[in-house]
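Incomplete set of chains, arranged as in the complex.
Order of writing sets the labels: A and B. Residues in every chain begin at 1.
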């Protein structure tokens, strides 16, 4: 029963591996799941939760297609399809083993192409019931790295060219993300110090946000976005329905993102943990929505739907660092703070002349920091100091490394489409086609 | 084998709890699933089927965004995001325990905030194998109450203001739905009398429909919808693709809605029941589609796609009261009658000057009544009289209580946007932004 007591009580997020190990013992008192049964159920969890996270790639594509102007929709869609494809191939060629193979308290793993290895897993299965098909784990981790890359594409929309963007994506998904991933989830130095990030508020969402921030600083704003004297030109998203279905897709996919991060479903303790994670994930998003709505109403007497959608996302990002331990009411509040961050930070970025087209920096980077700092509220094993260390270490590395990579790309092949083409739109430059050819001229025509 | 014989044979929908209890005994003859294994699988069913129902929130959002005019799309999206968030929080704060905690043959449960309680479940697991994580049950039931609220938002579209709508949503999801839910699924007085509603033709869909009907009577039609002498002004939906993807999402989500309502997946009997439910659910929707198409062709020599989409939904609603017992052919016919109801009832509502923007009253309320009355066709344990009693009791309570709540809101904060702004559209009033800012003027400009 110890596993359950700790589940409901004070068990830390980092103690989940212990829980998974402890559960079979507890379970045997009540006729537990057989080792092979656990293997099947653990694998199923990775696959089912993994396909939910695959779906998030479509969510980002739709969210971003809805939030860019009509003239840029086609390119934004292309980038999202291409980055998801590329992330998978890079994670297969380099990323996975760099993140997970033999990190052993260090800084990164091995540079070897990933290959599935079932027999080893099968032996482990006999011993402790915590095994799973290695391919299912790869699948689940792969969709996480794609998520980080998706975050970048939104911020830089409408002016970054396709191939330079994909070049950065290859580096991010093959090298940068796996390295900081190795520090924590690969069993590296940060995990040994007690940093806690259950499903990636920092490791995935802030990583994407830091890479995006570095990029936008070197890329600059869209032409005409910022006028003299602090004037900000609104550049409205082309389609609120697309932005909304994108958000709903992300919300749905997040059950996979957080639920699958339990990393097992073969015991009652694991299943109960996943259920709790679903509930907290949903309530945090709900908190983000309502906080953003109320703040909008108070500040503007109108409700900007894009703030509400980003409020949902920020709520989800906020709970991602610790979706298991909070009581439901705490989850609502953690998410609500995330939603409030969006409403405050989006205009702030404009004042700093940082042109983050879809609001990804507030929703993913800032809410990710908040969520990571909030872990000690409900997880007694986490400390604010260690959380801050993880945020600074990972953020510092990703931001600086990204800045270098972006600068190298800018200095060689270049980043932006030619200024004279920006008015007509990036779709004409990169695709030579329009996203909506029969729906009348865009603003630029 | 008794469980299986009854499954294939004459076992009543209300006897499913018995089935779940009987199955382990039968299963032990053939090496059954361990109690902990059942706990995992039961929990998984709630989670997997629950996330399919989460997806229905997106389905309603897209369906409604596609069926309102362009000027109202943004507000309709906002309402759907907000109601889903609010329903979850209200069900956590009030609804769940009011519906399920200690109803004991009575009228409602307790007014206590819901809190997960794993240890109790775990003890139950040892005894009879029918346990599950309490959080997974909450998650599944929560998405049901959100579905009821979604139905309301479609009917009242384009003229009801956001906050009054959400005020009603809070009452519906926190109080009204849980009270009638307690009568049946909470183990209250109606369930003791033998009313049968497997997954909620009446408890969810008609409840949403009655609440919508009460609202639309007090809200009145959209300005200009009905002219003198019975003239009806067509107000076409802005996007058939959105309406169609919304319908496909609902269709997909319905496998979760009906399949998860088996409430267990830990035995062969339960898995077989869920499989049968999937088949019948799909065939009923197919029947609804084809019936609506054929009727449209006969009556109008053209096929109105919105009738076909609502035909699918009506087919799904119709089979929801009893998706397990019918033979496949019966499921087709039950759904086909639902589809026919839509084609007949949509124009009828217009003749009554009830401006149900998306056709939710025919598809959810009327098809829900039909589906509930059709239960005795395939379920020998149900009687037409008891089905009628349940329909009248639940419908009467929800309709009258909703009427009171709507009237109170109307008398205090008001329901509608100012008449002079209705032509320009609700999005300008409530959001201050357009759903498609680059796609040319709407009709009103």
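Assume contacts are C-beta pairs under 8 Å (C-beta built on N, C-alpha and C of every residue); 3 or more make two chains touch, one makes a residue touch a chain.
As the structure is a computational prediction, the values presented were derived from the model and not from experiment.
Assembly remark, whole complex in this entry with 2 chains visible in place, copy number of the identical chain is 3.
By definition in this document, only the chains that are shown with their structure count from here on.
Centre-to-centre spacing of subunit A and subunit B amounts to 32 Å, using the average Cα coordinate of each chain. Taken in their complex, subunit A has these residues touching subunit B: 1, 4-5, 7-8, 27, 29-34, 37, 41, 44, 48, 52, 69-70, 236-241, 244-245, 247-249, 251-252, 255, 259, 265-268, 270-272, 274-276, 278-279, 282-283, 285-287, 289-290, 293, 297, 300, 302-306, 308-309, 312, 327-329, 332, 436, 439-440, 442-443. Residues 34-37, 39-40, 43-44, 46-48, 50-51, 54-55, 57-58, 61-62, 65-66, 73-74, 77-78, 80-82, 84-86, 88-89, 92, 113-119, 121-122, 125-126, 133-136, 138-139, 142, 162-163, 239, 242, 245, 430-440 of subunit B are the ones that touch subunit A when the two sit in their complex.
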